[in-house]
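A single protein chain has been omitted from the complex, and every remaining protein chain is retained in its original position.
For clarity, chains are labelled A and B in written order, and residue numbers in each chain start from 1.
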Amino acid sequence: MFAASQVKQDPRDRGGLAQPLLIVEGLKKYFPVRGGVLNRQVATVQAVDDVSFSVRKGEVLGIVGESGCGKSTTARLLMQLITPDSGGLVFDGDPVGGPRGISISELRRQMQMVFQDSFSSLNPRMPIVDSIAYAPRMHGLSAAAARERAETLLAQVGLNPRQYSRRYPHELSGGQRQRVNIARALALEPRLVILDEAVSALDKSVEAQVLNLLRELKARLNLTYLFISHDLNVVEYISDRVLVMYLGRVVETGPVEAIYSRPRHPYTRALLASKPTLDPDRRTRHLPLTGDPPNPINPPSGCRFRTRCSFAQAICSEVIPSLLAPVDLGADAPTDHLVACHLPEAQAAFGEHDVA
Amino acid sequence: MAKLSAFDPALAAPADVLPAQPSPGYWKAVGQRLLRDKVTLAVTAILLSIIIIAIFAPVFAIQDPLAGSVMRRLKPIGTEGHWLGTDETGRDIWARLCYGARLSLIAGMTPVMISLVIGGFLGVTAGYMGGLVNTMIMRTMDVFYAFPSILLAIAICGLLGNGLSNAILALSIVFIPPMVRISETVTTQARHLDFVEAARASGTTTMQIIRYHVLSNVLGAILVYATSLISLSIILSAGLSFLGLGVTPPQPEWGLMLNSLRQAIYVQPLVAALPGACIFVTSMCFNLMSDGFRGAMDVKLNK
Partner (left out) sequence: MLPETDKIIEVEDLTVEFRKREGSLFAVNGVNFSLARGEVLTILGESGSGKSVTLKAMMGLLPGYAHVTGQARLNGKNILALPPAELTKVRGSEVSMIFQEPMAALDPVYTIGEQIAEAIVQHEGISKSAAMKRALELLERVSIPSAARRLKNYPHEMSGGMRQRAMIALALACSPTVLLADEPTTALDVTVQIQILLLLRQLSEELGMAVVFVTHDIGVAAEISDRIAVMYAGRFVETGTVREVMRERRHPYTAGLLASTVHGGLRGQDLETIPGAPPSLAALPPGCAFAPRCRSVQETCRSGQPPVVDFGPGTMVRCVRAVPQMAFA
């Protein structure tokens, strides 16, 4: 859903509404695995392999996948916390790191991240107000002004500054700490916030509170979210578009309705069918998928899903499938639904693996 | 930020699960725990009195620690005018112990402070930078680790010649590698915590991150370790003096006193044991104090 009409004009907007806020091109990161007596490189983990996507202004792009699919590595690559082997970022039309583009530190002002572990992502020795004020302070704001901003932010995320600002992280509940982390991410007034499993560790009743807060903040502050999660329900609830990753590659991307109602990739279908049903009368009867995801150290050649795919043919082991429009495009099909699968019959087989 | 409204009750976080009292803060909590720890309080008091006696030695000891007399050699404990007896040249033991505390404490604590500054700096740098810098610093330290610390100290002292400052220098060199290793370990752990990543992601400089986020989380552990090193340092420096490599006679120093009283062990065993007892008590107290600090600082931060 391209919610152009809902996007407010941002004074920092440079490229106009049609210019995606972030374009990711051919992002790649291989980690060496060292071992043996001489600590030589014995293998490579292909954590993120040729990942490209774009995030539109004002949308929520969900990235979903299982452990080892590279979604968290992608987040850290985008924040430049680890250096990509190759690939480039374009932020609002400006290439990042290039001579004519914006610098990495400028990018980090515009793009911030909330981590999964609410406890370890806050300095245990700092009162929370100082943790939030830290970044503005280091970027040149006076101590008093930074503190005032931190207290405004605390109020915005639903924590009364008078009561909470001098608290230490261990004196807060998990939900309260995650609110502090959100406030900290907003302290530099970013335009894009990466939420890496930001609600996954919370209790269900608290998760709903934080999701409401995130939606409210997005509307108020004109934010764009990159929402990374393994929780299919949460991604469906909050995202406008979805990116499905498997073993370091994107296997399918498209509007959330299209992905959830007509998944084309056999993996996406299996993933959705594995979701607990919430209805005791419609329990899962047949296994959507057997086995665990393969080890990313030596991923299968060609299509990485082929070892678990019931449709796999010879071509799947030889050629890496690229992201293309599905074969049987109906008239009403959205144009930005793309799938990385060679086989038309596999793409069209919707319903076969559906919940019994 | 101006467009943001103030506290909005509609989005308010859940009512608090904790009492709304202001938090005492980390160091205050550590202090409160220390006050409840009787053993640590006691050893700290002993150490403080030793330090006070050392500083105000002329007040506590009226005798001259260097003035001997052949007439008053090796008097037992309880002798009139020399309540702890005299040594083999007739010098007052109490005076020598009081003045000796100065040199012994200096020789014990200075190497630890020097190695704390140098080793701590190298260790934090190695831990935070990682990669090649880490490899270079840590492999260099490994070379020093190949020698037992006492042998290394003796070798360096032998090379530099005897004297207090050379002994201090030798011990500093000996203590740098373990100090580097401990600071590197705690820094490496802290560096991979999410809040340091978050600080990096906010685009602040390395120095700022180390100052605000890394040091506050590693300094405690490093200081505790340094305190425990003091006891070893006192023993080692006394050992060097005992071997004639540290403080030179006739200066009063516990290790040196132990050496010169050694011949009197059959004549006045109690007097001869006094310097050793001082070394033992002081180093033990430093050790127990360091244990107490470690316990008090190990506040379980997770709820």
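In the analysis below, a contact is a pair of C-beta atoms (placed from the backbone, for glycine too) under 8 Å apart; a residue touches a chain by one contact, two chains touch by 3 or more.
Please read all numbers here as calculations on a predicted model, not as lab measurements.
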Residue in contact with the excluded chain [from A:43, A:208 or A:348]: A:208
Positions on chain A contacted by the hidden chain, ascending: 66-67, 173-176, 203-209, 211-212, 215, 230-234, 236-237, 256, 260, 270-271, 274-281, 283-284, 287-293, 295
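FYI, only the chains that are shown with their structure count from here on.
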Geometric centre distance via CA averages, chain B-chain A, whole Å: 49
List of chain B residues in touch with chain A within their complex: 1, 3-8, 11-14, 16-18, 20, 22-23, 25-26, 193-195, 197-205, 208, 212-213, 216-217, 301-303
Touching residues on chain A, where the partner in the complex is chain B: 76, 79, 81, 104-106, 108-109, 112-113, 115, 117, 119-127, 131, 134-135, 138-139, 149, 152-153, 155-161, 163, 166-173, 175-176, 179, 181, 184, 187-189, 206, 209, 212-213, 216, 220-221
